[in-house]
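This structure is in structure tokens; I'll ask about it shortly.
Left out: one protein chain. Kept in place: all the others.
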Amino acid sequence: MMFASDNWSGASDAVMDALARHNAGFAPAYGADPVTERVSARFADLFDTDVTVLYTATGTAANALAMAACARPGGLIFASDVAHLHCDEWGAAEFYTHGMKIVPVAAEGGRMRPEDLSAALARTPDGGRFGTPTALSLTQATECGTLYTVDEVRALTDVARARGLVCHMDGARFANALATLDVAPADITWKAGIDVLSFGGTKNGCWCAEALVVFSDGALRDLATHRARAGHVFSKSRFVSAQFEGYLDDDHWLDLARHANAAAQRLAQGLTEAGVRIAWPVQANEVFPVLSRGRIDALKAHGVLFHEWSTQGCGPDEAIVRLVTSFRTTGDEVDAFLAAL
Amino acid sequence: MMFASDNWSGASDAVMDALARHNAGFAPAYGADPVTERVSARFADLFDTDVTVLYTATGTAANALAMAACARPGGLIFASDVAHLHCDEWGAAEFYTHGMKIVPVAAEGGRMRPEDLSAALARTPDGGRFGTPTALSLTQATECGTLYTVDEVRALTDVARARGLVCHMDGARFANALATLDVAPADITWKAGIDVLSFGGTKNGCWCAEALVVFSDGALRDLATHRARAGHVFSKSRFVSAQFEGYLDDDHWLDLARHANAAAQRLAQGLTEAGVRIAWPVQANEVFPVLSRGRIDALKAHGVLFHEWSTQGCGPDEAIVRLVTSFRTTGDEVDAFLAAL
Amino acid sequence: MMFASDNWSGASDAVMDALARHNAGFAPAYGADPVTERVSARFADLFDTDVTVLYTATGTAANALAMAACARPGGLIFASDVAHLHCDEWGAAEFYTHGMKIVPVAAEGGRMRPEDLSAALARTPDGGRFGTPTALSLTQATECGTLYTVDEVRALTDVARARGLVCHMDGARFANALATLDVAPADITWKAGIDVLSFGGTKNGCWCAEALVVFSDGALRDLATHRARAGHVFSKSRFVSAQFEGYLDDDHWLDLARHANAAAQRLAQGLTEAGVRIAWPVQANEVFPVLSRGRIDALKAHGVLFHEWSTQGCGPDEAIVRLVTSFRTTGDEVDAFLAAL
Partner (left out) sequence: MMFASDNWSGASDAVMDALARHNAGFAPAYGADPVTERVSARFADLFDTDVTVLYTATGTAANALAMAACARPGGLIFASDVAHLHCDEWGAAEFYTHGMKIVPVAAEGGRMRPEDLSAALARTPDGGRFGTPTALSLTQATECGTLYTVDEVRALTDVARARGLVCHMDGARFANALATLDVAPADITWKAGIDVLSFGGTKNGCWCAEALVVFSDGALRDLATHRARAGHVFSKSRFVSAQFEGYLDDDHWLDLARHANAAAQRLAQGLTEAGVRIAWPVQANEVFPVLSRGRIDALKAHGVLFHEWSTQGCGPDEAIVRLVTSFRTTGDEVDAFLAAL
């Protein structure tokens, strides 16, 4: 029973097929091949606007390079206090930006509120010695498996743009968000004030497919060169493009995400029925139940794979654990987990 | 007729098969999976010593991260004046090392001579304001398709180590070098004074498989963290491992390289027979003929794909062009080229 | 009435005399002059151990360079949540360390407690993706005008050293601390576990005299080169040395600090007698009274120069203001302030 992470899954069949399909013959290197050009056009269709699409090896690189391209000396990045960018990326954003500071904004269930962002901005006046507000980074779906609605994204970017911030969305689980929200990709991104999106495919059925999708070229400087200098230009770019082709064709990506989300809902329902409290609303492919220490140990003994998340707001003998579903999670696996519980 | 670059080829069948073979089921992320562990052990066998193996997305990243892990403030990297690290990587080494300076050492046919390295080192005394000698980077095979023998590598690392330099080998075409030299991997690397090797698989039949192979952990600091911070830790690491498994099994990698090298020899022989001067000895999978402008234009008109390289040492109406062969280059293609000539 | 900052004062007469005294003739540049050598020896005497002394232009540079010399990729610096290093230096530490993250530790009156440091360290395990604990930075006297005793410094460095942290002391107001604590400089620094001290002279009567005093060369790497590369090597170093000579001779520095501290005590006493609450104990040359908005405005209208500090723990119509005394603050000025109040 594998609920440790969605990146423990391999690649979906459609993605593997596309990889195989595009392997033959020769193709120009460094992104000048026809598959890459075709996929870039696909992204433009998907987002209903002109976009620049740049692949990177990882979501960490995508996030950090987006920050690099808007970096200023002594700049400040505002992100939620559980943002992957802040907590889980080994200081990549700080490194790529030559030392921007991340200002963690208090977030409930991973979701930042406009008033908390405003308050954080109020504490950092322009020209102050603490630093210069420069960027906002939102995660969608959040690290707690929750979502921002279109209006909520807009409310946050409104606050940010009033101070001149560049607005970034970390979409490592963008597909899972979209599958639930059921809105157009454009609505939740550039139409809601987002300048640049880390569009993740890896967690949702690709093996290595991450793209920076840039909506506002003016907001970013020299992004392509930042990426090149960081060693994130695949020479055989067509293999990433092939994955994205398989991923995007026939809404395959949304199907994969819907599957994962449904498995999460099934898990959540079973947990609730078993009287287990769930820390935050289950809106994507992650479930965060509050379990007793005894139950945690029993599940581990049973071979269930998952991570403990935090003890915030827990009783003395409890912890919040994280259960992640993916396109490969089966109903049987969920049922087996619930039985083990 | 495609002689533009070896990275225009796709992946070999054996590599694609291995990818497909390891796609099923779940595996721990970030390199903790059994395939990655097995492949690391393979590298240890291959090099006949304990090694640390770290994947990166590109050869550029591998080179630059190796430099980062031995970086010193105001440090100097000694490399040939045509080194890929210096000339073709968008300043990656400078970026990752926070501003080390690359000192280009004059090289004939891409090969640095010990006396020129000595002279360059003599011009940069320790503690001087020009900077602090820190690392040597050799490319094997070189950017001009030539090779260093074991003795030549040793002679250069002897000079370097006498000044305390860390010795790096850029092995983007390591397989092509080994296929010709016919020596043990250990002999041309750590036994010859190399501390860390960028082991490239991508140009020779993988689609994305680059590894840093570290022989002297003591010479490098925090390399794993440098890589993590740079966003070069694949979450689904097993897919790189799978490629390496297919690549290394049954000496597949050397077979691929031998094929490419043989095609280069056939090209060189045909060119020589046609009275064309070749700028440097053909020892790997690259051929650098000196062609007249008329011939260059005619070949292009014929649809032959290749890059002009330089006009150094050429007559007024000539240029050196670069022809690269790969595991996919066929004899027919070579013959067609020679006929077009 | 000037209580805005101690760096609004000029230089003391003894310091200016020393500057004039050492101006004549020629002296080797870049710190090789006899005055600099003599002053370095003075520092060794003062701290009763071998030390390396390196001047910088500012305290900000001293702090940041100390961090640079112990930097690791993805490294974490633990400092109080009001640390100058974190809040007031335009991101210098982040820049010089190529992106280390500062972890603010909750502090009461500017003073970090060992248990809070322990808790913060517990949240950042070695090898974790948040980063690698690397350094502790304590400010003495703190930004709130309070002090750490020898035992308190020791308790904090004990916690830090158990995790392998390098221990730094920001001594921008080191003289003011020493004047109150009345301990030997060695006792409160290296004997209490400090590896490197930013020894500030500027705020206390020099015009530009800041020094890094290194006790544990092994804990820092290439510090001299870090400084050189940052453009902080004065060519006419003797002028900084001259200031330090005037500053240190005959305990002039402690006399200056005692004067400033006494003025702060007099202020505090007057405020207390006037029924004003003072936010934190007055132990150096800073006083932080809680004043009503009306009083603040009245004082400003009166031409009193000072900064508002925060509203933390204040009533709705109050703020904490900061009053800083210096070697130039006169009793008359203090009395005038109290009268204006």
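Note that the chains are named A, B and C in the order they appear, and that numbering of residues resets to 1 at the start of each chain.
As a working rule, a residue touches a chain if its C-beta (ideal position, glycine included) is under 8 Å from a C-beta of that chain, and two chains touch if they have at least 3 such contacts.
Note that the coordinates shown come from a computational prediction; the quantities given were computed from them, not determined experimentally.
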Sole contact to the chain not displayed, among B:73, B:231, B:246 or B:270: B:73
Among B:98, B:191 or B:226, the residue in touch with the chain that has been omitted: B:98
Touching residue (missing chain; options C:208, C:262 or C:314): C:208
Contacting the left-out chain in the complete assembly, out of C:22, C:111 or C:191: C:22
Selected residue (touches chain absent from view) among C:235, C:272 or C:311: C:235
Hidden partner interface residues of chain B, rising order: 73-75, 87-91, 93-102, 129-131
Interface with the unshown chain - residue positions in chain C: 2, 4-5, 7-11, 16, 19-20, 22-29, 56-65, 89-92, 95-96, 202-203, 207-208, 225, 228-236, 238-239, 328
Missing-partner contacts on chain A, residue numbers: 68, 72-74, 98-99, 129, 132, 221-222, 225-226, 228-229
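In this text, only the chains that are shown with their structure count from here on.
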Rounded Å distance between chain A and chain C, as computed from the means of their C-alpha atoms: 42
Per-residue multi-chain contacts in chain B, two or more chains: 225, 228-229
